[in-house]
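For this depiction, one protein chain was excluded, whereas all remaining protein chains were kept in their positions.
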Amino acid sequence: MVVAMIPLVLIVFEVTRRGIGVVNLDFVTQVEPPPRREGGGYAAGFFGTLYIMALAVLMSIPFGIATAVYIVEYGPNRLTSAIRFFTDVMTGIPSIFVGLFVYGLLVIGWGGMGFGTFVGAVAIAVMMLPIVTRSSEEMLRLVPNEMRNASYGLGARKWQTIVHTVLPAAAPGLTTGSMLAIARGIGETAPLLLTAFGTGLVVTTFQGDPQGAVPMQLYRGATQPFEAGIDRAWGAALCLFVLVLAFTVVARWVGSKASTNAH
Amino acid sequence: MRNGRSKLAVLAAIPLLATACGSGSDGADDSASGGDLSASLTGAGASFPDPLFQDWMHTYSQEVQPGVSINYQSVGSGAGIEQFLEQTVNFGSSERYLTDEDLATAADGRGCEALQFPVVFGSVVIAFDNPDLDGLVLDAETIAGIYSGDITSYTDPAIADLNPDMDLPDDEIIPVHRSDSSGTTEVFTHYLSTEVDSWADEYGSGGEIDWAPGLVGGQGNDGVAQGISQNPGGVGYVNQAFAQEAGLASAHVINADGEPIAPTLESTTAASEEAEIPEDFRFSIDGIGGAGYPIAGTNWIFTYTCGYEQAEADAIIDFWTWALTDEGANEIVAELGYAPLGDELKERVLAEIERTNSENEGGGDTEADADANAEDDSQE
């Protein structure tokens, strides 16, 4: 047991140890200088990550939850089992393939849109969608049938039962599931390399100009030969980690609040 | 020429002024200097000069023209040309010059002439981890032999013949190459292909080639350095900037005149001066002799003579002029192990840079300009 925890503790320790000295206000407000120079920060990466994630959340979470509702509340039928099966398949799809797909579809393909924020967000959303769907499905199934029956018994229609009974009852679980998906999406690097492509500058364009993100910048920093760039990569690793932590804590807090309201 | 020189002095002074005014106030209010351009440029191309370009662009937009942001993507030489011809970027960059066919495509697509000019030279170093090997003399054939797996030991006769006075270690040679597609590989394999026929036949040149089996791949320069350091007999090729920074031992490579040359700033500069540079800047620095280091590459920048917004054109001209003339910019070149253009070439290039967007309005006088420049050059 303890053996299994060791690497995890080591990572946290090492990331904190090497990252803590790097992270300061400049780190989030300044763009990165060339790797051999000290100072500066990941402002471009943070901005890009926020931009991409905001779009990806808008695209993936509503669809994911709606899909789960359809599977649980209107299934099982042929369509729902097909959807379930292919959602399963989709969770197993490698992130790099998702990147290739979006590259083929939107960057050079029918869209011909070039690299950019939006195509990056589409790739991340495709990564998040099955995670949201699967976890939401599990959570909706945990809602006891008695609650549904009680709602029907009181004369509610199906959609009302779903919207006012099932979803609120499952809300904490849905939040947690969505949080997991965001946490996964926020650290994705590979699909972005093929879609957002990466840059060291703050890019506000919606589509058409390469966009950066923290994980991509981290990856490039870590594989640079220069010590200053590697130090900043550790700092970025710490930030990413804290970001994930913050998401988890906030989501849990929201989740517990929602659950007290629901009952 | 006096005229040209004073123009240079003014251009060089602008960034200095801007820096002076900008310092201490984040450069936000340096309008007094008259150099406050505002533009957002995109460029794409070679990865070989990428560390230098990133440094230049960062320094420029931090200290010289805060209103100008330049987004350079190192997508490789081929893509640099392609994106330039497709006009998806403001300027392109490549380790090879535009051919007549490329220029015709450019003229068709844009409706005006495309310009190309070299901006920097750089060399690729054969590096070892073992400090005893510093100064080991190699020639193109032995390097090709090592990388095709024919020469597997430092005591191989081919190496021993070149290094009669050296105490060679008995290690197995483990060649390390870049596993990612890179301009460094392109310069290196281009050198081997030009010098060694069997290499050209079997492996060819490119940013990414199919290496002989048994070689170690490394991701990026530091991946190569890591691969070298992990094996006593490791040998790799890296960008000179990196070899310099990492303090790696390096080989002296025999050039066309039979001289073993150490990779230094001077020998790279010498290599660039060896090259005969014609009017259209289309040259190659193969077959370098004299005091020049032979594994060297040039980088060209491409721009158009029309079709830019005025602010963009001003920023492009100002940036590249700054990069070539500013003292700070030249220091960056030296720090990173690249070699700047020689003075004579620099002035010709600066004149060429000025032609960017010159045909935008009417453009009747560009022909005369070009002629005048040519005349200036020939007088020099």
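Here the chain labels run A and B in written order, and each chain numbers its own residues starting at 1.
Everything below uses one rule, namely that a residue touches a chain if its C-beta (ideal position, glycine included) is under 8 Å from a C-beta of that chain, and two chains touch if they have at least 3 such contacts.
The criterion applied here is as follows: contacts and distances are computed from a predicted model.
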Among "Phosphate transport system permease protein", "Thiosulfate reductase PhsA", "Ubiquinone biosynthesis protein UbiU" or "NADH-quinone oxidoreductase subunit C", UniProt-listed name of the chain not shown: "Phosphate transport system permease protein"
Chain not shown: contacting residue from B:121, B:211 or B:281: B:211
Of A:117, A:165 or A:178, the residue in touch with the unshown chain: A:165
Interface with the unshown chain - residue positions in chain B: 47, 74-76, 78-79, 82, 174, 179-183, 206-211, 213-219, 223, 226-227, 230-231
In chain A, positions touching the absent partner: 1, 3-5, 7-8, 10-12, 14-15, 62-63, 66-67, 69-71, 73-74, 79-80, 82-83, 86-98, 100-101, 103-105, 109, 126, 129-130, 133, 147, 150-151, 154-165, 168-169, 180, 183-184, 186-190, 193-194, 197, 215, 218-219, 222-223, 230, 233-234, 237, 240-241, 244-245, 247-248, 262
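Here, only the chains that are shown with their structure count from here on.
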Approximate Å spacing (C-alpha centroids) for the pair chain A, chain B: 39
Parts of chain A lying in touch with chain B, wherever the complex brings them together: 31, 33-37, 114, 197, 199-201, 203, 209-210, 223-226
Interfacial residue positions of chain B with respect to chain A in the complex: 42, 51, 54-55, 58, 62, 69, 71, 73, 88, 219-223, 225, 242, 245-246, 336
